[in-house]
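Got a structure here, written out as C-alpha cells. Questions coming.
Here the complex is missing a single protein chain, while all its other protein chains stay put.
Think of it as A, B and C in the order they're written, each chain with its own count starting at 1.
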Amino acid sequence: MTQLTMGKALTAGLRHAMADDDRVLVMGEDIGRLGGVFRITDGLLDEFGPKRVVDTPLAESGIVGTAVGLAMRGFRPVVEIQFDGFVYPAFDQIVCQVAKLHYRTQGRVTVPLTIRIPWAGGVGAAEHHSESPEAYFVHTAGLRVVAVSNPQDAYTVLQQAIACDDPVVFFEPKRLYHTKGEVDLDADIADAAPMGLARVVRPGTDATIVTYGAQVTTALDAAQAAEDEGISLEVIDLRSLSPVDYRTVSASVRKTGRLVVTHEAGGEAGVAAEIIASVTEQCFHYLEAAPARVTGLDIPYPPAKLEKHHIPDLDRVLDAVDRVLDRPNSLTGVEL
Amino acid sequence: MTQLTMGKALTAGLRHAMADDDRVLVMGEDIGRLGGVFRITDGLLDEFGPKRVVDTPLAESGIVGTAVGLAMRGFRPVVEIQFDGFVYPAFDQIVCQVAKLHYRTQGRVTVPLTIRIPWAGGVGAAEHHSESPEAYFVHTAGLRVVAVSNPQDAYTVLQQAIACDDPVVFFEPKRLYHTKGEVDLDADIADAAPMGLARVVRPGTDATIVTYGAQVTTALDAAQAAEDEGISLEVIDLRSLSPVDYRTVSASVRKTGRLVVTHEAGGEAGVAAEIIASVTEQCFHYLEAAPARVTGLDIPYPPAKLEKHHIPDLDRVLDAVDRVLDRPNSLTGVEL
Amino acid sequence: MYTLTTDEAMTALDDTAQLLTPDGHRISDPRLDPWVEDLDAPALRALYRDMAIVRRMDAEGVALQRQGHVGLWAPAQGQEAVQVGTARACRTDDFLFPSYREVGVTIVRGGAPADLVLAWRGEMHSTYDPYALNLASPQIIIGAQTLHAVGYAMGVQRDGGDQVAVAYFGDGATSQGDVNEAMVFASSFGAPVVFVCSNNHWAISEPVTVQSRFPIAGRAPGFGIPSMRVDGNDVVACTAAMRWALEHARSGQGPVFLEAVTYRMGPHTTSDDPTRYRGPGEVEAWRTRDPLTRLEAFLRNSGDIDDDVLAEISREADQLTAAMREAVLTAVTRPAIEVLDGVYAEPHSGIDRQRARFSAYLDAFADDGAAVTR
Partner (left out) sequence: MYTLTTDEAMTALDDTAQLLTPDGHRISDPRLDPWVEDLDAPALRALYRDMAIVRRMDAEGVALQRQGHVGLWAPAQGQEAVQVGTARACRTDDFLFPSYREVGVTIVRGGAPADLVLAWRGEMHSTYDPYALNLASPQIIIGAQTLHAVGYAMGVQRDGGDQVAVAYFGDGATSQGDVNEAMVFASSFGAPVVFVCSNNHWAISEPVTVQSRFPIAGRAPGFGIPSMRVDGNDVVACTAAMRWALEHARSGQGPVFLEAVTYRMGPHTTSDDPTRYRGPGEVEAWRTRDPLTRLEAFLRNSGDIDDDVLAEISREADQLTAAMREAVLTAVTRPAIEVLDGVYAEPHSGIDRQRARFSAYLDAFADDGAAVTR
C-alpha cells in the first residue's frame, strides 16, 4: 500500500495501462510537456514518447473524432478533456459516433476509448470550469459512465475503463485531486470489483444515501454527523453511473426504507431522478417516505463566490435526511 | 377555425410571427427555395425575402452561433435544425452560450432564440433521423423546452416561443406533421394558455398518463381502449418539458393515485425519471402503486424495421397501466 | 508580402485537371500522364465496366425505393467517375471512409449487392464488415468521418504502416467544423490521408456557392495541405489525381486534398424534389459531360469497346441488380429481441435488465397475441 493523492493515483493507473498494452495511447491538449493542466499525464511523454502521448490541436471534436479513427485502427486511446465545460464541442462525436459505432456495425467495430474528464466544482474556478455534465452521458445509450471518489478507485477503475472494449466516460472530481489515500499499486484489476459495481462505503440502517464523486466525502461527513444524533446512515458510492448497480442500491433501500440521493449536477432530469424513479419502482412497498434529491440548483454554474450555495453541503444533505426520516426540516410546511 | 395539418399550422405560425415583428427571421439548411425538407418554411422566402429567410452553410454550430450574434443585435432568430440527430454539432453553442448568456450577463443580454427541431421516430427513417434528444435540453438550465402534439398548439406555442425573451427548444413530432386538426388562426397568443402549462387532454379517475409529443395520441388511444374495460385514464399533455407544470400533473396524481409516464426517448435519466422523482416527492402519500415508465429502450435508435419495438405503443402503455393498477401484467413475477 | 487576398491565393487555381474531354478525346498532361501510363485498353474497359455497373445498381436502388422495397436511396448518378476512379486507385489495404452517397466506392471495394440495400431498407444500420472491405460504414452525420480517417491515418503512422486513409465527403460538408478540424489534425501530424471532396454542386437545395464562393480546392493549402481540382466526371483524370495523392500520402509527405468537380444528376435522395430549386437546363448541360458516355466514346474511337462488350457488361449488371433485388425481397427482419443486441461489447447490467423485461413482455404477448389482461 502506498499513500497517493488521487492525481498521482491516476497517473500511476495511466502508466500501468500504457506499460501493459502498447496499443494504449493518451491524447489531448497540453498533456505532453506540461503533463496536463492537472499534471495527470506528468512524466508520460518522457516515458512513452510523442507517438503515445499526443499533444493535439485545440479542438475537442477533433480529439474525440481522431480517437475514434485510432480505435478503428486497433488502438485504445485515452482522451483528456481539459475541463468538464469543454467537452461539449465533442458532443456530436461522442453521441453519434463513439456511442453508436458498435451498435451501427452489429458489434464489428469496437471503440475501446476512455474519455477522462476533470470534473465538477468547488475549486473556485472561472465559468465553464466546474460543470457536471454526467447526466448527458448517462442518458446516452452505448456509453459507460464512471466517477471515482478515492485514490484506489482512481487507480483501479481507470485501468478497468481502459481495458474495457466499450467507450467509457471517466469523471475525475477536481476537488479531490489532492486528497490522499492508500493505493495498492500491485493489485491486479482482474481481482478488483468489476467496473459496474457500486460499493457500500458505510453501512447503516435508518436511511440510505446514494452518491458518487466528491459528494461521497460529503455524504460520509453527513453520516458521521448523524451518528452523533443516533441516526445510522448507509452510504453508497455508485462508482458506475451507467449502468447503475441497482442490485446494491435497492438492497440497501429495502433495508432502510428511506433514500436520499445527492449530486452536484442540477436535479432536473439528472442522475438522482433516474435513481429515484428506478428505486421507487423496485422498492415501492419498502419505502417509508418519499426519496429526496439533494442536488445542485437548476441554474448555469454560478460564479465562484456563490458556488457554495450550489454544491450540496453537509447541512443540505442532513436536511434531506431529516426529510426522509419525517423529522422537522426546512421544507416542513412548504408546498413542494 | 380551419382544418390544417400540423405542418401547415407551423408554417402559419411562423408567417404570423414574421408578419407581426420584423425582427423575426428564420435560418437553417434548405429552408429557402426548398421550404425546408419538411416544407415548414414553404413560401416564406417569397413573402419575406432572403434577408429574413436565410439559407445557411451546412454547419449547425455555425447556425446557432450566428443566431446568438443576431440575437445580440436585437433580432429574434428562429433556427431550423434539419433533423433531431443533427443538433449535436450545435450542442456547445446551445449549452454554453444560448443557455448561459442571460445568466452570465446578469440579465443584460437576452437570447430570444427559437430552435425548431423536427423530432423523433416512427417514420421509417435512416440512422440519426429519429432521435429524441429532449432530455439533454431539459437537463440544461437556462433553456425552455416545449413539445407540441396537435396543430393548434403547433400554431400557438410556436408563436409564444418566438415571442418569449428566453431561448426555447421547440420539438415538432415528425410523425404528426401530416395529422390534421382544427386551428383558430385568428386567436391571439395572449389569450391562449401560457407556454409553460400542461393540459389535461382527457379527464379520468383511475390512473394518470403523462406524456407529450406524438405519444399523446398513443396515450389517448390507450385511454380509449381502457375505457372499454371500465378503466378511466386521465391523459396529460405536458406541452412544456422545461419547466414542467407540476401543479397540473400532481393535482391529477393526487386524484388518481397512480401514474404512468410515457415517452419515446430512452428511459435512463430521461424526462420520465424526472417526472416520477418529482411527483413521488410531491404526492408520496397519495400514490397507491409505484409510478411506471414506458419509454424507448436504452439503445441507440434502432434500424427502421425494428423501431416499432422501440417506440412505446398502445399495448406497452396498457401493460404499464395494468402494472400501476396492480393487475396482472408482463412483469408480474419478474424481478425488477 | 504580408497580405494575401483570395485572388492572390487562388489565381493559380483557374483550371480543372482533365485527361478525357467530354466528347471522349484524350488530352495529354505532362503532370498527370505518368500516373495513368499503365491504363491500357483492358484497364479502361474495366473502369467503364465498373461505372456501368454502378450506374445500373444505383438506378435499381431508385427503382426499389419507388416500389417501396427500401425506404430511401441517395442516387450517385453522375458521380460514377470520381467514385470508381478514386476507389480503384487505392490499395485493398487502404482504409476508406465514405459518406452515404458512395455506392460506387462500396461496389469497388467488394460490397455485395445486399450491402447496398439492406441498410436503406432499414434492416440494419450497416451491413458489411468494415474490416473485410477496409471500408468504414457509410456516414450520415455530415463530415464526421473525415476525423475518423485522420485518426486512422495517425494509427498507420504509429504502426509504421504504409496504408492511406481516404475520406469521402461532399461540397456541403466543407462548411462543417469537423471537416476543418480534420484538415488541422491531418496537417499538424502529417497524417497519410487523402480528402476526396465530391463537389456535385449541391447540398440538397443549396448551391455550392452558399458554402464557398471560391473553388473548394483553394481551402486546403491554407491548412498546409496541397490540393488538386480535378474533373470528377473524367475517370482517367480521377484515377491519375488519386494515384498522385495516394503516393504523396503513402510516401510520408502528408495529407492531400482533392476536389472532384462533378454533378448530382438526380435528386438529393428519393425524398427530394429538385425541381423546386434548379432548372432542367442545368441538368441537361451536365448531361453532356456524362462520365460514362465520354469513356465509351473514347473506347469506341480506339476500337476497344463494342456492342458485344457492352452487352456482356449489361448482362453482368443484370445479374448484380437481380441479386440486389433478391436481397431486398428475401430480407428477413430480425426478431424483436435482437433490437437490444450489440449496444455494448461487454456484459452490461442495464442491457440485461432490459432484455429480461422485454422478453417477459414479448412472452406475455406470444401466449395469446394480445396484452395479458385483454
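Throughout what follows, a residue touches a chain if its C-beta (ideal position, glycine included) is under 8 Å from a C-beta of that chain, and two chains touch if they have at least 3 such contacts.
All values reported here derive from a predicted model rather than from experimental measurement.
*Asks:* From the list A:133, A:204 or A:300, pick the residue that touches the absent chain.
*Replies:* Spelled out, the listed residue whose C-beta touches the missing chain is A:300.
*Asks:* Determine which one of B:15, B:39, B:104 or B:180 touches the chain that has been left out.
*Replies:* B:104
*Asks:* Looking beyond the chains shown, say which of C:65, C:139 or C:187 touches the absent one.
*Replies:* Missing-chain contact among the listed residues: C:187.
*Asks:* Which candidate, A:10, A:59 or A:81, sits in contact with the chain we can't see?
*Replies:* Only one of A:10, A:59 or A:81 touches the chain omitted from view, namely A:59.
*Asks:* Can you list where chain C touches the absent chain?
*Replies:* That gives, for chain C, the contact residues 1-6, 8-10, 12-17, 31, 174-178, 180-181, 184, 187-188, 209-214, 217-230.
*Asks:* Which chain A residues would touch the chain omitted from the figure, given the whole complex?
*Replies:* Residues 29-30, 32-35, 37, 55-59, 61-62, 85-86, 89, 124-129, 225, 229, 268, 297-300, 302-307, 309-310, 315-316, 318-319, 322, 327-332, 334-335 of chain A touch the chain that is not shown.
*Asks:* Going by the touch rule given at the top, which residues of chain B touch the chain that is not shown?
*Replies:* The missing chain touches chain B at positions 25, 51-52, 54, 56-57, 59, 61-62, 64-75, 89, 92-93, 96-97, 101-110, 112, 141-142, 144, 164-166, 196, 242-247.
Convention: only the chains that are shown with their structure count from here on.
*Asks:* Specify the chain most distant from chain C by Cα centroid.
*Replies:* If we average the C-alpha coordinates per chain, A ends up farthest from chain C.
*Asks:* Can you figure out the chain closest to the middle, judged by Cα centres?
*Replies:* Minimum centroid-to-centroid distance belongs to B.
*Asks:* If you average the CA atoms of chain A and of chain C, how far apart do the two points sit, in angstrom?
*Replies:* Spacing between the chain centres: roughly 40 Å.
*Asks:* So what's the Cα centroid distance for chain A and chain B, whole Å?
*Replies:* Distance between chain centres, rounded to whole Å: 30 Å.
*Asks:* Tell me, which residues of chain C touch at least two other chains?
*Replies:* 124-125, 141, 177-178, 343, 350-351
*Asks:* Which chain B residues touch at least two other chains?
*Replies:* Chain B, residues with two or more chain partners: 61, 85, 89, 127-128, 268, 297-300.
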